[in-house]
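This is the structure, below, for whatever I ask next.
Here the complex is missing one protein chain, while the rest keep their positions.
Which chain is which? They are A and B, in the order written, and residues in each are numbered from 1.
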Amino acid sequence: MAIPDISVADSITDVEATRAPRRFLRTVFGNRKAVVGAVILLVMAFVAAFPGLIAPDDPQAALYAQNAGPSSAHLLGTTQLGQDVFSQLVWSTRLTLIVTLIVTAIATFLSTIIGVTSAYVGGITDRALTVFIDVFLILPVLPLLILLAAYLPPGVTSLVIVLCITSWAFQARQLRSQGLSIRNRDFLVAARARGERGIYIILVEIVPTMTSLIAASFLSLAVYVVGFAASLQFLGLGNSSELMWGTMLYNAQQASALEAGNAWWALSPGAAVAVLGTGFALLNYAFDEIGNPALRPVRRKRRDQPPA
Amino acid sequence: MAVPAPNSSESTGEPLLRAVDLTKHFRLGGMFSKQVLHAVDDLSITVAEREIVALVGESGSGKSTVARLLAHIYKPTRGEIYYRGRPLRGLRSRRDLLWYRGEVAIVLQDPFSAFHPVFPISHGVMRNLALHRPELSGGERRREAERVCETVGLGPRMLDRYPYEMSGGERQRIGFAQALAVRPKLILADEPVSMLDVSIRVGVLNMMASLRDREGVSLLYITHDLASARYVADRIVVMYAGHMVEEGPTEAVLSNPKHPYTQLLLSAAAEPSEKEAEIAADSGEPPRVINPSEGCRFRWRCPYAIDKCAQITPQPTPIGATQVACHVAVAEAERASNPASITR
Partner (left out) sequence: MTNPLLEVDELTVDYQTESADVRAVNQVSFTVDPGEFLGIVGESGCGKSTLLFAVAQLLSPPGEIVAGKVIFHGRDMVRLGRGDLQSMRWRDYSIVMQSAMNALNPMKNIGAQFKDTLEAHGNVSKEDVRRRSVEVMELVGIDPAHLKSYPHQLSGGMRQRAMIAMALLFTPQLVIMDEPTSALDVVAQQSLMTKIKDLQRSLGFAIIFVTHDMSVVHRYSDHVLVMYAGQVAESARTDEVFERPLHPYTRGLMSAFPSVRGPRRELIGIPGSPPDLARPPSGCLFHPRCPDVMPACLNHAPELYPVGDSQVRCLLYAEEARKAS
């Protein structure tokens, strides 16, 4: 008995075949907000990579007139030690961005692994891990900080540790929910039936289906981290000699810059933080649409000729 | 293959797969609830080599649970499954389990969610080959993947497509190709054609029959459609509410159904060439069996129910070429074979 030859189907069913990377780019560029966000982040990345091209002055050299207002030589004025504020702002971009990305990456990684494992393994492990996540969710951050500040040396490393501990839990819950919803999808049942190991299933079968959610988590977490890192440094957890926007805020505060009339010094790092956060937030809009096609606007084309 | 082969079924007369008193219960509503769902109760079923057995029942009958039990995805609450004489309970090590999964493969119902959405369709096939045919090199695996593709009637270029680029019928065939990649002796097919268009179904059914004839693979075909069961199966097992109610060779069961439920299914299986046949207007639905009592689970819908049906659960009893779990049918058969005891 011949098996009907359906190779003819090759030519017929050619469903719109856009592969993932092309679809990704198209979605990002199709969304104006996301494009603005991407541009902001690219500019920041450039500034972080090549600060010398924009602000050749050594940011820490205390060479100039103190507390000077903005001028053509010093676009944002000088600090009370005579450092160029604009240079400081530009050169701080690098460390700020690096810290943000490292913390967000670690926290996203932790929340993914813990959330998905909890959802997939189920049972008692799930309950235990959920409690674990909840504990970290309700940790009171400020008292913890004060405690840690007493023991940890001030600086970037401590900042990274503290931020990672306090920010991974939120997304873990979200990712766990998503994991629960796909847990009984047939392709996962099929993977179990094949004899795949649990770790393999989590890493290769489940996590890749959640990439847009993970990307969205990453971006929204980044917004939080940017702001919170600056706040922590403002409160004194950072090392004031490290070049970051948060430490600039701290130094400006310590020198009572606002009262001294040196507003640019006090406000520009805060503005920079806001812009960076906005960049991440705007880029995140693209992922809402990837994740949920129902949110895509229905683009109606103009009819050029009347219907036949 | 490193695992020593158990005795071949031909020499011991043991069928390929034999389940005895298979039972699966699920606790509903958390760890402390008293509600127990009886998905499958005391089901005994066998599949021989080179045979297609159809497991027929409506949704809620427990047939999908049976598939997952036989595929060793669920563990039975009670009862035992023997594969070539080896009890599944004895499979402990990863090696043993992997061996079993290379012998018995499952094909799932929904071709739209049975594949990983992110990877190309070759993913499942290649993983199966990697796990179960480690002796093959990379190039050999690719060739083997193409070979199983052709066996199910698809061109080898299909392997590089993504699931969303393929039709339901094509995806279902790849499901079979995945199963074939491990060179199984038995394929458990859970409603493989229910979600396909009618004109595509026949092609897949024909393919299943040729797998039995040409590749020597046995199949357990799970379905709610009696007509397609008749088309491909050598034997039919009818399930209702977790119990087996009738089983036997296909023609024997369908030409002379003895259990009232089989009769009901048969009369409801609409024919394209019949018009307005006489059918009892039955408006019942299969029950969700939670904390059930003794007795036949069909009795509320049965036009022939007697007192005994509410008291004692009927057991499968041989009547002629078939086995039937029905007090009334058994009594009928005894009367027919024992004319002296007929009282008019």
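In the analysis below, a residue touches a chain if its C-beta (ideal position, glycine included) is under 8 Å from a C-beta of that chain, and two chains touch if they have at least 3 such contacts.
Computed from a prediction, not measured in an experiment: that's the story for all the values here.
Trainee: Identify the residue among B:S33, B:S93, B:S137 or B:S199 that touches the chain left out of the display.
Mentor: Within the whole complex, the residue contacting the unshown chain is B:S199.
Trainee: Write down which of B:S59, B:N291, B:Q311 or B:S337 is the residue touching the left-out chain.
Mentor: B:S59
Trainee: Looking at B:V118, B:L136, B:L266 or B:A333, which makes contact with the chain not pictured?
Mentor: The one listed residue touching the chain not shown is B:L266.
Trainee: What is the set of chain B residues that contact the non-displayed chain in the whole complex?
Mentor: Touch with the absent chain occurs at residues 58-59, 167-170, 197-203, 205-206, 224-228, 230-231, 254, 264-276, 279, 281-286.
We take it that only the chains that are shown with their structure count from here on.
Trainee: As a quick test, compute the distance in whole Å between the mean CA positions of chain A and chain B.
Mentor: Distance between chain centres, rounded to whole Å: 49 Å.
Trainee: Under the stated contact criterion, what part of chain B meets chain A in this complex?
Mentor: Against chain A, the touching part of chain B is residues 68, 71-73, 97-98, 101-102, 105-106, 108-110, 113-119, 124, 127-128, 131-132, 152-155, 157-158, 161-162, 164-167, 169-170, 178, 203, 206-207, 209-210, 213.
Trainee: Once bound in the complex, which stretches of chain A touch chain B?
Mentor: Touching chain B: residues 1, 3-7, 9-10, 13-15, 17, 19-20, 185-187, 189-196, 205, 208-209, 211 of chain A.
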